[in-house]
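A single protein chain has been omitted from the complex, and every remaining protein chain is retained in its original position.
Take a look at chain A:
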Amino acid sequence: MTSEQGSARVAGWSETELGVDGRVLDVVRAPDGVLSARGADVDPTAADVVQLAADLVATMRVSPGCVGLAANQVGVGVRVFCVDVTEHPKTRTRHGTFVLCNAEVVESSRNEKAREGCMSVPDLTGDVKRASRLTVRGQLPGTGETVSFATDAFEARALQHEIDHTDGFLFLDRVAGAHAIYPRQTYL
């Protein structure tokens, strides 16, 4: 599957493919250890992974301002996350709602610094430098297809933030320096 085909496949994906209803789960907060441990690789076709994928999407949907949620954030130490940056003003390329398993960054370029927050670190924000051009590879839950696709701008940032979660890193581990951490001013 080419990057263009992967992009189209991801853009066409929706959680209805999973065939199960998602449940809204509690989001865990730092310093919960599950957020600082690399998640286990998963079988994307396994029933519990399919249910988890639906749960992540359902939890993201009910959380104000949430554009991505990793399994670690609901207390499950596996490498699965969902993303949907469709409504965000900083988004350029968008692929709608999707879930990726065992995702990794294949290529990245054009670093830009921007301020990030996280539902699992609700009281702080921080300036983080991330690539604004990104190619990722991962597997779709349910079918288990491997997809590789390119994106940019805010969706690229969201993907790196979520992949970091699955690797056991918070944005706090990436902040630009000692003066790049801020008390949160506005809670969504």
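Just so we're on the same page, contacts are C-beta pairs under 8 Å (C-beta built on N, C-alpha and C of every residue); 3 or more make two chains touch, one makes a residue touch a chain; residues count from 1.
We adopt the following convention: contacts and distances are computed from a predicted model.
With the options "Formylmethanofuran dehydrogenase subunit B", "Glycine cleavage system transcriptional repressor", "PTS fructose transporter subunit IIA" or "Translational regulator CsrA" in hand, the undepicted chain maps to the protein name "Glycine cleavage system transcriptional repressor" (source: UniProt). Across the entire complex, the residue among A:S3, A:S36 or A:S108 in touch with the chain not shown is A:S36.
When the omitted chain is restored, the residue from A:V20, A:A150 or A:I181 that touches it is A:I181.
Among the residues A:L52, A:C66 or A:V121, only A:V121 touches the chain that is left out of the figure. On the side of chain A, touch with the chain left out of the figure occurs at residues 29-31, 36, 111, 121-124, 129, 168-170, 172-181, 183.
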